[in-house]
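Got a structure for you, questions after.
Every protein chain but one is kept in place in this view of the complex.
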Amino acid sequence: MSWDTVIGLEIHVQLATKTKIFSGASTAYGAEPNTQACAIDLAMPGTLPVLNKQAVNYAIMFGLAVDAEIGQVSAFERKNYFYPDSPKGYQTTQLERPIVGRGNVEIQLADGSTKNVRIHHAHLEEDAGKSLHEGNFNSNFSGIDLNRAGTPLIEIVSEPDMCNAEEAVAFARKIHGIVTSLGICDGEMSQGSMRFDVNVSVKPSGSETLGIRTETKNLNSYKFMEEAIKREVERQIDVIEDGGTIAQETRLYNGDTKVARSMRSKEEANDYRYFPCPDLLPVVVSDEEVAELRRNLPELPDARQARFVEQYSLSDYDAAILSSDAAMAKYFEAVTSACNNAKLAANWTMGELSARLNNEDLSIANSPVSAAQLGGLVTRIADNSISGKMAKEVFDGIWAGEGSADEIIEARGLKQVSDSGALEQMVADVLTANQAMVDDYINTDEAKRKKKLGGFMGKIMQASKGQANPQQVNQILAQKLNELL
Amino acid sequence: MNIERQEIEKLATLARIAIDDSTISEVSQRLSSVLDLVDQLQAVDTEGVEAMSHPMQATQRLREDEVTEINQREAFQAIAPETEDGLFLVPKVIE
Partner (left out) sequence: MHNLTIAELIKGLQSKEFSSVELTQHFLNRIGSLNPAYNAVITVTAEQALKAAAEADIRLAAGNAPALCGVPILHKDIFCTNGVRTSCGSKMLDNFIPPYNATVVENFEQAGAVVLGKTNMDEFAMGSSNETSFYGPVKNPWATDCVPGGSSGGSAAAVAARLAPGATATDTGGSIRQPAALCGISGIKPTYGRVSRWGMVAFASSLDQGGPMARTAEDCALLLNCMASYDDKDSTCIDREVPDYTATLDGSVKGLRIGVPKEYFSEGLDAGIEEAVRAALANLEAQGAELVEISLPNSGLSVPAYYVIAPAEASANLSRFDGSRYGYRCEDPKDLLDMYSRSRSEGFGKEVQRRILIGTYCLSAGYYDAYYGKAQQVRKLIQQDFDRAFESVDLIMGPTCPSPAFKFGAKSDDPVAMYLEDIYTVATNLAGLPGMSIPCGMADNKPVGLQIIGNYFDEARMLNVAHQYQQATDWHDLAPEGVAS
């Protein structure tokens, strides 16, 4: 039996405001525990929330970017639950009247096709603090750090429009590209700036009836998301094919073990008792304010993609990848302007650089290789100073902090020898020193001689310490051996 | 109206209030009498009446995104039940 997969995403995006959603405490990442948790964030008695204007503006900007209805009147609810990282005992969030209504996002797939994913809504809410389980304290305790408590979030809820992990990742990347292009989120997934909850269900192929879905929480990278979806789909199919039924439940993914486990115990007791937050009034946004935000929207991934195709003659797919992420787009354009070769700049940005960043879980903003440095490297590839193989070595050197491409080429003596006089002398010396090989070559059938060339090439490259331009050597060698026949 | 014992236990869990077994029937009786009082609402025709969450017809004021709070961790943690290294300590959180 074949199965269809149905996937919906809930994406928590931390907004890049200077202060919390309801207090004037800083949201800067990495501060000492609880030094950015003020009386409001700590839910001290008698404290009250006042809404951050920038958080509202950022949410509206997201809505405009996905062509959504903007709630002219939105409102906050309290979602009640006890947890040490939720100091008020409730989360202030939006339920009935979210600030962003229905919208649409177009995603690009690897086969070049596109697909529309509908946004159900996006709402403003506050982030929770963090519970630390290990530290300089008794192991029967957890330590609570409330610096993150009250950081503004938008939760973006998609319709269940995706049908495999690839689409889900493409959607997540697209949202990442949009929020980073808007500048409303720093996009640093390793710092939790974007977190994904994935709703997955399966149904017999072609069936109209949706299966029972599970929600897998706590995914903070594309890799984890992809793995979690694939595993959950397999698990659900196994359960159903074994005659079981899927329990509607929340599952928690552990990135270390790559296993998600049920949080059923928690789910059963949940009754969030949402009700309108009496400390906050309805948020009213005027048409003028929305128009003003619309006028000032920065370039979005779709527009940037079109521009990259036009301006740099990139393929649609390359342009889509490079424009999907604001930081990557900015990086690519900086490399291009440094080397004046968009095609090579695109290849290196999407290829070697992205692969390395991905392997080491780094964002492009934290790349050890700067755009200027990569531009320098691409310049030397383009002018034939170094071979592709050398270029990888130079790239490693830049990554390791050894300096610019030119400095590394110089220091390691990697510059390719393309001076034909020098190369001719080098070839002649090798032939003289290896008379037996030359004789063997001459005595070999013409049809098989070509195979013997590799041996000479090896010797020459060895003699040149790999710096000889291989195409030129090839030419000179063929010519010199011919003369001996 | 009578609230079942099971329901009281559920409410107590939701509200994180420990209720002694011996007092459950008393709690149940008192809650039931309050619910009898508020049950008068059920008879009211509220068809089409807007729900009122706030007494005033005002709208939310927005704050400029500027840092106005300074670090007062020491003052806040001086009155905390248990802290270590700037963290508030609570019995182990099991997720």
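So that you can tell them apart, the chains are marked A and B in the order they are listed, and the count of residues begins at 1 in each.
By our rule, a residue touches a chain if its C-beta (ideal position, glycine included) is under 8 Å from a C-beta of that chain, and two chains touch if they have at least 3 such contacts.
Because the structure is predicted, anything quoted here is derived from the model rather than measured.
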Residue in contact with the excluded chain [from A:Tyr58, A:Tyr90 or A:Trp348]: A:Tyr90
Absent chain, residues of chain B that touch it: 3, 7-8, 11-12, 14-19, 27, 30-31, 33-42, 44, 46, 49-56, 58, 60-61, 63, 72, 75-76, 78-82, 88, 90-94
Missing-chain contacts mapped onto chain A: 39, 42-51, 78, 80, 82, 84, 87-90, 144, 271, 273-275, 278-281
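Rule of thumb we're sticking to: only the chains that are shown with their structure count from here on.
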CA centroid of chain A to CA centroid of chain B, Å: 40
Complex contacts: residues of chain B adjacent to chain A: 13-14, 16, 53-54, 56, 58-69, 71-73, 76-77, 82, 84-93, 95
Residues of chain A that touch chain B when the two form their complex: 17-19, 23-26, 32-39, 42, 44, 50-56, 75, 80, 82-85, 131-133, 135-146, 252, 263, 269, 271, 273, 276, 278, 280-284
